[in-house]
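Structure first, commentary second.
Heads up, one of the protein chains got dropped from this complex, but the rest are sitting where they should.
Letters A and B name the chains as they come in the text, with residue numbers starting at 1 for each one.
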Amino acid sequence: MSTQKLKEIINKVLPDVEAVIAWQEGFDKLNVTPIFITSPEQVDKVVWNAACAQNLASYLPSQKKKVAVVVKGCDSRTIVQYMQEGLIDRNNVIIIGMPCKGIISKKKVQKAINNEPVEEITFTDDSIKVKTPSGEKTLAIKDVCPSKCATCQYPTPIISDQLAADAIQSDKPAGAVYADVAELEGKTLEERWAYFAKEFDKCIRCYACRNACPMCVCQDSCIAETRDPHWITQRLTFDEKLMFHMIHSLHLAGRCVECGECERVCPMEIPVAKLKKKINKEMKELFDYTPGVNPEDKPPMFVFNVDEAKIKEHKL
Amino acid sequence: MADKGYLPKEKIKEFVEALGKDAAVYAPSLEGDTIIFRQYTPDKEIALDRPANTPPKGAIYPQCETLLNFEFKKDQATPEKMDIELKTNLDFPKAFVFGGRPCDARGFTVIDRVFINPEASDPYYQKRRENTTIITKCCNGPYAGCFCVGVGGGPASKEGSDVVMTEVDGGYYMEAVTDKGKAVMSLPMVQDGASYEAKAKEANEKATAMVRNPFPADSVDKVSPELFDSADFWDKVIAKCVSCGACTFLCPTCYCFNITDELAIMTGERIRTWDSCMFQHFTLETSGHNPRPIKNKRFRNRVGHKFYYYPEKYENAIACTGCGRCIRYCPVSVDISEIVGYLKDPKADPAQWAAEKKDAKN
Partner (left out) sequence: MTGNHNPYLPELATVIKVIDETPNIKSFQVVFNDAEKMKNFTFEPGQVGQLSVFGVGESTFVINSPPTRMDYLQFSVMKAGEVTTALHGIYEGDIIGVRAPLGNWFPYDFMKGKNILFIGGGIGLAPLRTLILYMLDNRADYKDITIIYGSRTPPDLCYKDELKEWEERSDVNLILTVDNEFPGWDKRTGFVPTVLREEAPKPDNTIAITCGPPIMIKFVLEGLADLKFPDENIITTLEARMKCGIGLCGRCNLGHKYICKDGPVFSLKQLKELPSDE
């Protein structure tokens, strides 16, 4: 059982690190929460199931000492991107890879059970059985997974020191990754503007998306809040909110590893990842570059070539 | 004016529109899968079956409001002199908050103690508060994360509401709590409700029994000062926090704010917007000194404010109503009730949380 193997691996690496970052049960069965394990007694609390949504790799840049971290395939892209950008020291991390067939979207599950409190959940390979005060319901994971899982290209961590389960091959077509972006691209400018105006109208500028983003480096110097330079006001109008989201997305151009955390954590259920995926799609077409896949790569916005292969500039 | 009424479900829209004839009505509005408190317009769909993602706090305490407008004025005769004119607007219409939960209504009572006081009241909040009638829907049961009974509330609590409604028999039993509430009950679509009272009471008791109290019976009233001051404790419980602000912005009792000036050459305004004690720069001084530079300190202050400092100042009233939103929506599922549970444990011991030395083990 993969949890058993995972716990064995954690026990083995624990003496060599300051902490092992993994998941444990949260406030109810539907929620898990990160645990920073520092002693063997805590290892038994570790869980691995389809509720393990949080991207634990995002804690790495702030760790001062050597740690071990459990990552899914999508999370491992964060580590690869950190390595490309020099945001972590590879020697200071032990990566425990957890191949994954898909996680559940808490919001989709809650909708399916009408937001009742969850008393019990049983996880199988491809489904969850949820018990609420009004009864039991079985949901197929593919019906309640976030969109990133439906198009997952990296079910097995790209980089790891040990795998806690057998590697899994992707069975999802690569072309599907940007299908949702293409759908929006097919709409007129007015339609797209109206779409985002409606969605961002809900935004409360809580910055959960920004702080959960593993690649956001501005963090506390964010333009959303600085007075010098004074980019935007604190008002909650569409233009102000759009400015924040656009700049955040542009800062992620060619860096967003599509971990989906931004969308998962938005309390207002705004599809914030769409802007970032659109920019990623453009970057892929321009530079043939996919973020977080090869540690030897350099993000295109970090490099300058006088002659870019796909950018037709005037002849010098 | 009766103070016991019954409103059939199919009359809800009519009721809300009647309220809205000469007032603004804030009701939970379904947008996609999200329920948000919005100013009601007939095109909106009112959703009462589960708590809204956002509390109705913004109806009385808007997330952004103008404190004053200023205008720079020049006189051609004396071009070197610039005059300034200030304007304030405290003209707020009558309003209703419809369909919040008891935890939301109690949230307003927490803010009332701070914003309405003899020394310096916030006139903007006070005026809106006076003009607003709160009609609360009691809960049929708990939702993920809820713990209102642990902080002096309950799914049928009347505190802070003008009218409370309980779901019975295809409609809502309504009870007026204040004179303001009584006025609402006299609307034509509200029928006599006395015959539903017993059933509503039963439903309320059933719901109350279902809500979890995260603090065991032997937990102490005050938080343990030793554990509260233990850096090791806070390091451990808050290592996973990402220091966003979702918890504070979705909280019915959080009221911290920022004041910023915005200038448009010759005119401008001073606006007040919600701020968050979780933000790194909340207490950052111009000199660069920051009393709460790390999230450990900020979270300690947040928990301290709600469960330690505020009760000390306001006769043990707790600045948390147990609505559970911070737990539900936290990106990493930080559970404030769990953390406060540790602090109220009679056996609370800082030594248990002291950082372990690796070589001391095995």
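The working rule: contacts are C-beta pairs under 8 Å (C-beta built on N, C-alpha and C of every residue); 3 or more make two chains touch, one makes a residue touch a chain.
Bear in mind the structure is a predicted one, so any value in this text is a computation, not a measurement.
Asker: Considering the whole complex, which of B:Lys9, B:Lys74, B:Lys222 or B:Lys313 touches the chain not shown?
Answerer: Hidden-chain contact among the options goes to B:Lys313.
Asker: Out of B:Tyr143, B:Phe282 or B:Tyr342, point to the residue that touches the absent chain in the complete complex.
Answerer: Checking the options B:Tyr143, B:Phe282 or B:Tyr342, the one contacting the hidden chain is B:Phe282.
Asker: Can you list, in ascending order, the chain B residues touching the missing chain?
Answerer: For chain B, the residues touching the absent chain are 67-68, 70, 72, 80-84, 86, 88, 90, 114-115, 119-124, 225, 228-229, 255-263, 268, 270, 272, 275, 277, 282-287, 289, 291-292, 297, 300-301, 304-305, 308-310, 312-313.
Following the convention adopted for this analysis, only the chains that are shown with their structure count from here on.
Asker: How far is the middle of chain A from the middle of chain B, if each middle is the mean of its Cα atoms, in Å?
Answerer: Their C-alpha centroids are separated by 30 Å.
Asker: If we count contacts the way the header does, which residues on chain A are in touch with chain B in the complex?
Answerer: Per the touch definition, chain A meets chain B at residues 15, 19, 26-28, 30-36, 38-40, 54, 58-59, 107, 110-111, 114-118, 133, 198, 202, 204-208, 210-212, 219-220, 225, 227, 233-236, 261, 264-265, 267-269.
Asker: Chain A touches which residues of chain B in the complex?
Answerer: 31-34, 36, 49-50, 53-54, 63-64, 141-146, 210, 236, 239-240, 242-246, 248-250, 258, 260, 262, 271, 273, 276, 279-281, 325, 327, 329, 331-335, 337-338, 355-356, 358, 361-362
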